[in-house]
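For this depiction, one protein chain was excluded, whereas all remaining protein chains were kept in their positions.
For reference, chains read A, B and C in written order, and residue numbers begin at 1 within each chain.
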Amino acid sequence: MIMANIKPIRPDEIPNGPGAAAILAAGIGCAAMGIFALAGDAFASLNHFFTFYAPTGALSGVWTSAVIVWLVAWFVLSRRWAPKNVEMTKVLSVSFALLAVGVLLTFPPVMDLIQGR
Amino acid sequence: MIMANIKPIRPDEIPNGPGAAAILAAGIGCAAMGIFALAGDAFASLNHFFTFYAPTGALSGVWTSAVIVWLVAWFVLSRRWAPKNVEMTKVLSVSFALLAVGVLLTFPPVMDLIQGR
Amino acid sequence: MEISFRDLMTVFHGMGFGALFMLAFSAALAELYRMSAPGAPSIPSAREHNLLLFYLSIMVILAWGAVLSGAYIVYPWYRAAVPPGVTDLADYPKFLLTSNPKTSAWHSLGMEWKEHVAWLAPIAMTMVAYVFAKYGPALARQKEIRTAVIGFAVVAFVATGVAGAFGAFLNKYAPVRGGAMIEIIAGEQEGE
Partner (left out) sequence: MEISFRDLMTVFHGMGFGALFMLAFSAALAELYRMSAPGAPSIPSAREHNLLLFYLSIMVILAWGAVLSGAYIVYPWYRAAVPPGVTDLADYPKFLLTSNPKTSAWHSLGMEWKEHVAWLAPIAMTMVAYVFAKYGPALARQKEIRTAVIGFAVVAFVATGVAGAFGAFLNKYAPVRGGAMIEIIAGEQEGE
C-alpha cells in the first residue's frame, strides 16, 4: 500500500503505524456506516438483507456490517502497520475524507439527492 | 465581624478578603433564594408581595429579592474585606452552610415538611 | 416539520441556554481543578488563564440567560390560569398536570423544585468567574477559596441538572404550546 512504511523509527519513539491503523479504520467504519445506510435505503433487497433483527429493521444489519468492516479493517491495518512509520499525512487525508463520506451519507437529504428523490 | 481581619498580608500576595466576600455573599444569596421561596410558599400575603410581575407570579419577587440581597451583601462585604486577610476557614464553613440552606429550602419536600404539610 | 412559537422559545431556553451551559461544565470543572491544583506541575500561562476566564464568562451569561428566559418567557405560559369555561387543559400545562393525581407531582415536585433551585446556578457561577478572575493561578495557594469555588460550581452543576432533567420531563408530559406555527421544512406526504 502506498502509504505504508518509510521513515526510520527512532528508538525512543512509538511508531505512528498503530495510530494510523486505528484512525484509517475508524474512517473506513464511518464511511461504511454511511454507505450501508444509503444502500439499505435505496434497494429493497438490501433492506431485506440487512434486517438481522426484525424489530430494529435494516438498521440492525447496517450498523453490524459497518462495525464488522471497521474491526476487520483495524485488524488488518494493525498487522501491516504496527511496527512501522507510515506517511501519516496521506493517512490523515484519506481518513478525514472517509469520515466526511460517513457524515454526508447519513444525512437524509444527501441520501435522497443521490437516489434522485 | 468576628471573621474579619487577622493575618498580615505578604507583599506578593492578593489578600483573601475579596474572595471571601464573593463566596460568603454567594452563600447568602443562595440561602436568601431558599428562604424567600419558602416564605412565598408559606404565607399568602408574602406570595402576593413577591408578585412583582404578574405572569411570573411570586417567583419574580423571590428571585429579584434574593439577587438584591446577594449583591448588597457582596458590596458591603467587599468594602469591609477588600484589603484584608480574613479567617477563611470560618467564612468557608458559614458559606457552605448557607449554600446548604439554599439547596434544602428550594427542595419542595423540605418546604412542605417545614410547613407541616 | 413545524414548531410553534412557544415551543421554539422553550428550545432557546432549554437547549440554547440550559443545555449549552451544562455541556460547558465538565471542561470548566476539570480546568478549574487542574489550574488551581496545589503543586500543579506548571503555572498556567496568561493565555490559558484568559481562555478559561472567557469560557467561564460565557457560562455566566448562559446561566443568567437560562433562568431569565425560563422565568419571563416560558414559565408564564406554563402557569397561565385557565379562563372560565375552558375545559381542555392542553394549553395550560400546570393545570393539566395538577388536575390528575397521577401527574400532579410533576408540578408539585418537579416544577416547584426546578423553578427555585435553578437560581443557585447563576449566583454560584458568577462568584466562580469573579474569584477566578481575581485570583487565577494564585488559587493554588488559597486552598479554602479553591474549595469554595469548586464546591459552588458542583452545586451549580447539580442544580442545573435537576432543572434540566425535570424540564425535559415536563416538556414531554405537559409541553407549553401555542403561538404561531413556524414551518422549518415544508410538509411532505411520503413516509419512509
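The rule we apply is simple: a residue touches a chain if its C-beta (ideal position, glycine included) is under 8 Å from a C-beta of that chain, and two chains touch if they have at least 3 such contacts.
Owing to the predicted nature of the structure, the values given are computational and were not obtained by experimental measurement.
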item: Shown chains touched by the chain that is not drawn here; value: A, C
item: Touching residues (missing chain, whole complex) on subunit A; value: 13-14, 16, 18-20, 22-23, 25-26, 29-30, 33-34, 37, 53, 55-57, 59-60, 62-63, 66-67, 70, 88-89, 91-92, 95-96, 99, 102-103, 106-109, 111
item: Touch list for subunit C against the chain that is not drawn; value: 1-2, 7, 15, 22-31, 41-43, 45, 95, 98, 100-110, 165, 168, 171-172, 175, 184-185, 187-192
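Rule of thumb we're sticking to: only the chains that are shown with their structure count from here on.
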item: Interface ranked first by C-beta contact pairs; value: B-C
item: Centroid distance [mean C-alpha coordinates] between subunit B and subunit A, Å; value: 55
item: Contacts with 2+ other chains: residues of subunit B; value: none
item: Contacts with two or more other chains, residues of subunit C listed in rising order; value: none
